[in-house]
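Here is the structure we will look at.
For subunit A:
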Amino acid sequence: MITKTTTLLATAVLAAGALAGCGAGTPSAGSTTTAAASTSASTPALSGTLTVFAAASLKATFTELAKEFEAQHPGTKIQLSFAGSSDLVTQITAGAPADVFASADTKNMAKLADASLLDGAAVNFASNRLTIAVPPSNPANIAGLSDLARDGVKVVVCAPQVPCGAAAVTAEKAAGVSITPVSEESSVTDVLGKVVSGEADAGLVYVTDVKGAAGKVTGIPFDAADKAVTTYPIATVAASKNKELAAAFTALVSGDAGRKVLSDAGFGAP
Partner candidate 1 sequence: MTFTFEATVAARGFDVSLALAPGQTVAVLGANGAGKSTLLAAIAGLLRPEAGSSQLGGTVLFDAAAGTWVPPHLRGTVLLAQEPRLFPHLSVLDNVAFGPLAAGASRRHARETARHWLAEVEASALAGRRPGELSGGQAQRVAIARALAANPELLLLDEPLSALDVHAAALLRRLLTRVLAGRRAIIVTHSVLDALMLSDAVVVLDGGRVAEAGPTREVLARPRSRFAAGLAGLNLLHGTLGPDGLSTAGGQLVAGRFEGADGVPAGPGAAVFPPSSVSVFLAAPHGSPRNTFAGVVTELEPHGDQIRVRAGDLSAFITPAAAADLALAPGVEVFLVVKAAEVAIFPV
Partner candidate 2 sequence: MRALAHRSRPAAYTAVPAWIVVPAAIGAAFILLPLLAMALRVDWPRFGALVTSESSLAALGLSLRTSAASTVLCILLGVPLALVLARGRFAGQRLLRALVLLPLVLPPVVGGIALLYTFGRQGLLGQVLTVAGIQIAFSTTAVVLAQTFVALPFLVLSLEGTLRTAGTSYEAVAATLGARPSTVLRRVTIPLVLPGLASGAVLAFARSLGEFGATLTFAGSLQGTTRTLPLEIYLQRETDPDAAVALSLVLVAVAVIVVASTYRRPPGETAAPREPAPEGARP
């Protein structure tokens, strides 16, 4: 019941925020011969507000990329909304005014494609792989994936229903290891949180999460992670009112500038 309420409220707030953004952007979108157009003569004149729905794991990188985009195209504004990919799909399906959607897995993107809610095909722009996160002191002396199957080691993973959990199951199978977790969380953030707080001895998270945790956890890579690489696609939403701007942002993310920012954060090539 609570989750339901939270979602409903969140949707309402998001919708309100996005509407306000659109309202501010619409008038200038019609008049293209403004100061923004004259400053960069080489690129087509871009203006208006772009609402980007992105997977929670993209928070740091997309925030940086949005700033970069706004600097390159004065007069534009990127409104970012981060949440779990499936939450975002639910919101877009319910009519939330997103222009661009960046998912943490291809499955959720496929849901929008199947519902004909995308404008054109999605572009894969990054990949992420699992790693073992342990507290800096590594109390259970974890060295590899097989250590997670030891008795008495408290391991936290994502539930198989969510992308990071599905990847964990794939990796376990590939390595022939069977882990008995003490908890199966709904989001990778919750897995990381339990390792950071020291409650868990180890957790299976993304490489980017370890990098983002800035020393609060140590990452221990393992071979089978190669078998469970997740791919991040990005696409323009069919209902977008500013597809030109959406295309420009998507191009930035999947281009060289995006590549650099993403790889600095630990993302792999798509």
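Everything that follows uses one rule, which is that a residue touches a chain if its C-beta (ideal position, glycine included) is under 8 Å from a C-beta of that chain, and two chains touch if they have at least 3 such contacts; residues count from 1.
Regarding selection, all candidates are chains of the complex that A comes from, given by their letters.
These numbers come from a predicted model, not from an experiment.
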item	value
Direct contact with subunit A in this complex, candidates 1 or 2	2
Of subunit A, residues touching candidate 2 in the complex	1-5, 7-8, 84, 86, 90, 154, 156, 159, 161-162, 181-186, 190, 193-194, 197-200
